[in-house]
Each structure stands twice: as structure tokens, then as C-alpha cells.
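With one protein chain held back, the other chains of the complex are shown just where they sit.
The chains carry the letters A, B and C, assigned in the order they are written, with residues numbered from 1 in each.
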Amino acid sequence: MLKFSCDYMEGAHPEILRQLASINLEKNDGYGLDEYSHRAAGRLRELCNAPEAEVRFLVGGTQANAVVLDSILRFNEGVLAATTGHINVHEAGAIEACGHKVIPVDANNGKIDIESLERRLHLIKAECDVVGWEHYVVPRVLYISFPTEYGSLYTKDELKSLRALCDRYGLYLYADGARLGYGLASPDCDITLPELASLCDVFYLGGTKVGALFGEAVVVTNSSLSVPRGLIKQRGAMLAKGWLLGLQFDTLLSSATGKFEDTLYYSISRNAVAMAQRLGEGLIMKGYRKYLDSPTNQQFFIADNAVLPALSRVVAFDSFSAYDETHTVIRFCTSWATTQAQVDELLEQI
Amino acid sequence: MLKFSCDYMEGAHPEILRQLASINLEKNDGYGLDEYSHRAAGRLRELCNAPEAEVRFLVGGTQANAVVLDSILRFNEGVLAATTGHINVHEAGAIEACGHKVIPVDANNGKIDIESLERRLHLIKAECDVVGWEHYVVPRVLYISFPTEYGSLYTKDELKSLRALCDRYGLYLYADGARLGYGLASPDCDITLPELASLCDVFYLGGTKVGALFGEAVVVTNSSLSVPRGLIKQRGAMLAKGWLLGLQFDTLLSSATGKFEDTLYYSISRNAVAMAQRLGEGLIMKGYRKYLDSPTNQQFFIADNAVLPALSRVVAFDSFSAYDETHTVIRFCTSWATTQAQVDELLEQI
Amino acid sequence: MLKFSCDYMEGAHPEILRQLASINLEKNDGYGLDEYSHRAAGRLRELCNAPEAEVRFLVGGTQANAVVLDSILRFNEGVLAATTGHINVHEAGAIEACGHKVIPVDANNGKIDIESLERRLHLIKAECDVVGWEHYVVPRVLYISFPTEYGSLYTKDELKSLRALCDRYGLYLYADGARLGYGLASPDCDITLPELASLCDVFYLGGTKVGALFGEAVVVTNSSLSVPRGLIKQRGAMLAKGWLLGLQFDTLLSSATGKFEDTLYYSISRNAVAMAQRLGEGLIMKGYRKYLDSPTNQQFFIADNAVLPALSRVVAFDSFSAYDETHTVIRFCTSWATTQAQVDELLEQI
Partner (left out) sequence: MLKFSCDYMEGAHPEILRQLASINLEKNDGYGLDEYSHRAAGRLRELCNAPEAEVRFLVGGTQANAVVLDSILRFNEGVLAATTGHINVHEAGAIEACGHKVIPVDANNGKIDIESLERRLHLIKAECDVVGWEHYVVPRVLYISFPTEYGSLYTKDELKSLRALCDRYGLYLYADGARLGYGLASPDCDITLPELASLCDVFYLGGTKVGALFGEAVVVTNSSLSVPRGLIKQRGAMLAKGWLLGLQFDTLLSSATGKFEDTLYYSISRNAVAMAQRLGEGLIMKGYRKYLDSPTNQQFFIADNAVLPALSRVVAFDSFSAYDETHTVIRFCTSWATTQAQVDELLEQI
């Protein structure tokens, strides 16, 4: 059966498997102190134009979010996130399990409503200045996802506005880049990797959903922050064979020209986005109604509940949320591995 | 200056000080294993008509909420609370610091919107049944405050509806009774202490704001729940001289007739409510505009920001929240110690 | 029955009750922002000759230890303590519940074995420098109690040695002073309060066991440390009526001359120590065998298990630990409230 339900259904890009096989019996130092990890970190710093950035390779996204936020937040500090943000709804309370409150902020199509955020920050400050901050959770980090859980992208101007808000209210800006490649490779994206890196204090570039077997690369560009190795180990997030992460990112991020656009990571991301756009346009031609415009690898449609059973027999998709009593928002995902043949077959069959 | 800014500005009811002085040099066993604590727990069980209930005396409200919820919640379970609920906004993230998410629910005047809650629970269940509960925070407790942070009261019917929702969705019902006396002694209250006790799985009867120097009495009526002494100790919440708590509640809850209405706790609560109503009516007569109807010891008004400085010179009140650009919601509180002379003086001066 | 089982069996020094009664109906600001707390903090800074120290009043000892250590330790850092230290054995794992390991160190009669500690720190450093600190718990605080759980006292020279070790290995020195008065008022004590304050980075002066109803005064002398009010609130450790703490310490620490030796705290401590010495000497005269020399308010004896039942009928004491198969170490405590008549009655009856 055709499967478009998510973007982590396949293994890894074949080049990664080749590389893993080629060094399989090499004896490497453990815990990320190997040369592949070192090299991959260097590549990432170069691609980000952030020569002093701290790079940490972790296994998964929830783990990355929890470790990064736990490294920053202290005492009664918390993290602001869209109500629809991954850390607020899909991580089983992982941030709270570290002791930190996620403060929900209004969002549209996955993106934080900047005016609403501004009002909220203004209000919190006004109230806390009077009553005393010790009674409240003090916002210290603004969490965004890029692209968002709805496949949408912040524009460069929006990111600058968020950055300005962060500066005004003493917040760190943290971008969850589980699908970062699918954002940066979108034709609608008006920001480069170095620009994103300089606007954020910390972000991660996701591998699990973009060509790797697993792995997320955390980049800390604000030199006053750090994700200590001791914290990573303590939270059970330090991979013994850390070179498995290093080698994968080294493979994904190699670039003959030194440009991000010439990495394997970028080219496979671009493919996924192109396939998603083809799929989206095709579905519209077939009469499907778009739920929102997504310029990345996720496509959202409104489907009549009556047609869902038949559709399910043809293709695996994701029932994202209820739209109304008789309709459902459904999601189709492409990935680095999606082929045009697969998309066309789907369009033919439905 | 006159002070009506909150209900914990005075020490304790004089009878409590007398009792404390009378046993001051007695040698009592520590950690709540004394006869006064034993006796007070017994009285409370009787007044609640809950002979098997577990009773724990704790020092403060945030501590009580944290210890109670931490005793119930496990793994990825969380607690539902009104967006305006004390645990969601005024406890510095104490529940999250124990590892548990507070899931905000729409509220009106401090009371959870029952229809909204029902939709929310339905939606969560529908989504989790499909995606898998392990990715979400599973609601396990419904937190309400009685009276609420806005002085409002749930009716008996509303509490029954909440109870029914809890039963349908496998939730425990927990009532924060920091101002429980001011609720139960309100003329608008249509529920008794035993009825409340039987509708909730656990609640606390507050002393700090109702006549005691400090202290909250947790009552666990659901026999499948327990707040272990080991947890209390581990969280630094076990008072060495536990009899100080026991004696205070024993004093507050003594009743010649065995009826709650004949306790000191009830009579001083009734006084506070009467004074609050007198104050509220007086302010309306003076032209102040009510923000909402509160039948308990807190009164909320909408004041023009221009008059606040002058008002502040006459009386201490609480700037509760912004109403609009030019008005503020202000709060006046009475307490067990408020006298008619104080209220009348305030009404005279403004 | 006579009771010498611990030093927190009575209420408070009568002068404290008088003061509480005298301001009972005053309306004070909450959460420790009142004038009594302000004044008490000032007195304590003066008595410690630490004009810049941060002072926090907390309710109990376990709470104080947990809040203080949690304010300092991060990530994989831990606290060194004597195997017999209160945080290691008698606090139900309160420090671990905050996420921090207590690293046990060999001790004699409650005092850390300095040579053993030095070897331990040397070894940890040697090992971690090779393997990588991220795999270990990094010692960051040295916890001592003064007096210790066995009533013993570190000499000034010993404290200087510990301080030097802390400086060499990058540790903070924290003294648990639950019974600080009984230590400083001991004729065997060769250190003053200002000296202790300057040798430690943070310590607390205990009230619960020394004349107060409850309360511990945390003094942070190292200006790079702080116990944030937001942490105190978050952990449920912020007393609503904070002036109850302030007033008690203000009463205990008033001194006409400005000298610690002229405070109520010191004079009642001295009484307890004198009574303990009288009791200890009396028991030796009666043929009891000392377990160790304690120059403070706790006295430890080795009793034949066969005599314990009879002894228990005369006096309440504490069965501290097993000595051997047929003997038990028992403890007698005096307190600020112990009278010579009580001691003499005990000596007469046994």
C-alpha cells in the first residue's frame, strides 16, 4: 500500500548506509569524541557561518528539546510555545518532566501570533512587576518550530520581529528544526541557514526526518549558553557509539562548494518538497480542498469523513484533527525518499 | 492605613493563640504524630461525614497542591485546571517542578466552562485513541478551586456535572479549598461540607486564610488514593512540630453540636463574607462598578486608572488585572478578622 | 513522664509567643516582604559581620537543605556529605528528589574524616580527568552539620582545613545549623558566628530546635550564590505570613550590645548545653557508659538492651542505633526549655 502518513517511515539515505558499512569494523572512541563527530560539527559550524557555535548530536527530537530547554531554564523559568507546538502537545510532557512549564501562546497554522505574543509578554511583565516575579513562571525561552507542525514557515521579517521581542523581554529564541531541511529547501523560504543561526540562540537541524537513520544536531550560537555533556549523559541521551551520529551528519552535510545548497541534506530536502507540492497540486486537481497552504513537505486537506474508509484502503495518511462534525483534516507527508512514481501512483488511484 | 488587599494579613484568631500558649511547654511527639493532630483529623472526618478519609495537615497552599497532585500523577499524566486556576498562574510552576503538566481549560470568572471541558476531553480522547496516549499528556486529575480565585462558587449541580465528567473520563476531582470557609459560609452556597467531600476525591480545607497562623488540611476521601507521609517528608513539607497544625485545626473545627455550622471556622468565615457583602454593596452605592458578582470574601471592581493613586492613599487593595487601556480590575478582600468598623471607615473615606 | 527524646518537643520561648500575640491583628505584607523579616535579616547580617549576605527565612530544616542545595547544584553536580549526615540518612531522599546525588564520605562521630575526604576528592579528580567528568557526579558542595548529628563540633582548625579543601577542589561549603546555637554556645566551641559565616559559603541558623515555633534562617555569604525567591515559592517553601518567621528571629536575635552572646538565642542555647552536660555527668555517675563525648545538647550512651524497657517507663529517650547485639546507643536531648529540675528528677529516678 502507498504510505504518506509521516516522514520517518524509511531507514536512511543509501549513502549513509554505505558510509556506515565502510567503517563498520573501525574502532572508534565512544560518546561523541570521535573524528567523525568532530568533522561533522565543523561542517555544521561552517554551513551556519558560526565558527564558535557549540554542536551536540542527539538521537531524537523530544530528547533534543528536553535537553536543550533543561540546559537553559532554571527555577521558576518557563518556555513559551505555540498552543500547537510540538513540546506543548506531542511530547508527553517531556519538558514538564524536567520541571519546566510550557506557556502556551496563540498560534495560526502552527505559527505564533506575534501580536498576541507581544500582548502576552507585556501583560506578564506588567503583572509580575507589581505582584512579584516569584509567584509566576518567568518566560525565558521562546520555542518555535521551523517549519511548524503545520508545514508553515516564518518569513525572515517575522523571525526578526520575534528576535526583537526576545531581546526586549530577555528571552532566548530556540528553533525546533526537526524538519529544518524541508523548510530551508522550500521555494517559499526567504531565509538562509546562516541567517537562521544568527537569529536564534540555539536550534537543531533534524536528521531523523531528513535522511538519517536517527539524529538531531543541536547548534548553540549564543556563547552564553551551553548544553553540557554531563547533562546529556545524566539524561540518558549520550549515545555510546556517538560516531554513528557524527558520520551520518558528516555525510548529509558534506558540500563540495561549502554551500548548504550543495549538501546531500539540501538536495534530498528539495526533492521531498517538490514531491509534496506535486502531490498537493494533484489533490487539488482531484477536487480535494486544502486546509492550509504549506510550502514544505506536509500537505493538509479537508476530507469528508464518509470518504475516509475508502481512501484508507488506497493510501496511509495521517488523521490530523477534526475539522468539523463531518470532516477531518488529513495530512500527507513526503520524505527524502519519496519518488515521483509514488506520488503519481497515488494521484492515479484516488 | 486601611488594608483590604488580601485575606492573610493578620495572625490567627485569638483563641488559637490562647490554645498555643496554654500547651506551649507541653512535650509533644513530632511530625504530626501527636494527640492534637489525631483529634483534629478525627473532627474533620466527622464534619465531612467521611469516617475513613485520610487527613494530612500541611503548612501552605502551594505546598498542599504540589504534594497532593504529586501523590496522584504518574508518568505522562497531567492535571486539568482553569486557565485562571491558582496552580496554572500563581504558584511559580510548582506542579511542573514536580514533573507534571497543568493543562489549561477555558474558564469564566474563575469557574471552569463545563461545556468547553467536555469538548476538550472528548477531543483529547478521540485524538489519543488514534495516535496513542503515549505521545500526549493524559488528563488524570481535574483541579478546581472552591471558591475560585475570582470568589465565585460552583453550584451543587455544576459540581455534579464535573463529577460525572470525571467519572466518564477516568479523572480524579481535586478541590483547592484555600478559602473553603468563605465558600461554604456564603449565603449563595448550596452545598454542604459532607456533600463536597463526597463529590471530590481529595480536597483541602484552608487555614492560612481562614483564622489560622498557617495550615491546610488535606482530606482524601477516595480510598484508592493516599498522600504518603514519606512524600510529605521528602518534599520538605513535614512540620517538625506538627501539633501546631493539629491544635489550630482542632480549635477551628471544634463544634459543640458536631455540626460544621457551629465551628469557629464557620462562624469567622461567615463574618468575613458578611463584611465583604457590606463592602461590596457600599462601593456600589458610592458609584463603583462591579466587575463580577462574588458571593464570598473577595469583591472585584472596575476602577478608572486615574483614580487609583488617590484611592491607594486611603486603602490598600489589590490591582488584580487590567480591564482595558484606562481601567483596572481591583480587588478588596475581607478576612475572618475584618470588623464592621473597618468596612464602614473605608466606605466613609472613599 | 520525663521526656528527653529530642529538642523540638516544646512550642516556643514565651517571649516569642508574647511578641506574636502583640502584633496579632496588625496587617502585614505577605511572603516575607514585611518589616519584621527585614529587621531580622538585618540583625543576622550584623551578628555575622556579613553586611552583604542574603538572608532567607524558611520553615524547616529538610526544606532549607533541599532549597539551598537545589539553588546551587546543576546538571551532574552533587553534594558530599558524611555517611551519617542528615541529608544522607534522615531526609527521605529530599536532595535526590530535587535531582541531586548525595555522595557519602567517611565520618567519625558525625564529623567528616578530613583525610578520607581529601583522598576521595583526589581520586575523583584523577579518575574524572581521565575518563571525562560527564560520566560522573561532580562534587560541587560539601555539606557539614554544626553541631553534627552526634552532637560533635568541628574545631576552627578543622573548618579551615575543610575550607582549604573546598577551595582546592572548587567546592562550596554549606553548614546545616539546625542546632547551631547549641554548637556556638558550647564551652568547647572555638569559633564565633562571624568566623563560621566567613568560612562557609552558605549556612543556616536553626530556629525550630532553638526556641522558635519553627523556622530556619539561611545566610548566603558568598555573593556569587543566591537562593532565589522564585525557587522558594516553586517548592512550596514560601510562607504566606512570612512575618511569623521574621518576628521570631527578630526576637531571638535582638541584642542590646550587638553581640551574639547577648541574644536570647545564645542564652537559651547555653542553658540547653549546660543542662545536657549536667545530665551527661549525672548519668556517668550513675554508671552509664558514654558512647562519645558530645559538648552540645545531645548526649549519647550505651545501654544494655535488657534495661531499656524499665528505662522507657521512666523517661522518653531516643534509640539512636544498635551498638552491638545486646546494646543500644541511646540519646538524651535537652532543649532551650529544659530545666534543672527536670534533669535532676531524671537523675533521681534512674
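By definition in this document, contacts are C-beta pairs under 8 Å (C-beta built on N, C-alpha and C of every residue); 3 or more make two chains touch, one makes a residue touch a chain.
What you are looking at is a predicted structure, and each value in this text was computed from that prediction instead of being measured.
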Candidate in contact with the missing chain, chosen from B:44, B:58, B:121 or B:231: B:231
Chain not shown: contacting residue from A:214, A:266 or A:323: A:214
Which residue of A:92, A:105 or A:137 touches the chain not shown here: A:92
Selected from A:11, A:170 or A:258 as touching the chain missing from the view: A:11
Absent-chain interface as seen on chain A, which is shown: 3, 6, 8-12, 14, 17, 20-21, 23-30, 59-67, 91-94, 97, 208-209, 213-214, 230, 233-241, 244, 316, 337
Missing-partner contacts on chain B, residue numbers: 31, 33, 71, 74-77, 99, 132-135, 138, 228-234, 238
Residue numbers in chain C that touch the chain omitted from display: 76, 78, 89-93, 96-102, 104, 123, 126-127, 130, 134-137, 319, 321-322
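Just so it is clear, only the chains that are shown with their structure count from here on.
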Leading chain pair when contacts are tallied as C-beta pairs: B-C
Cα-centroid distance, chain A relative to chain C, in whole angstrom: 50
Rounded Å distance between chain A and chain B, as computed from the means of their C-alpha atoms: 41
CA centroid of chain B to CA centroid of chain C, Å: 34
Multi-chain contact residues (two or more partners), chain C: 230, 233-234, 238
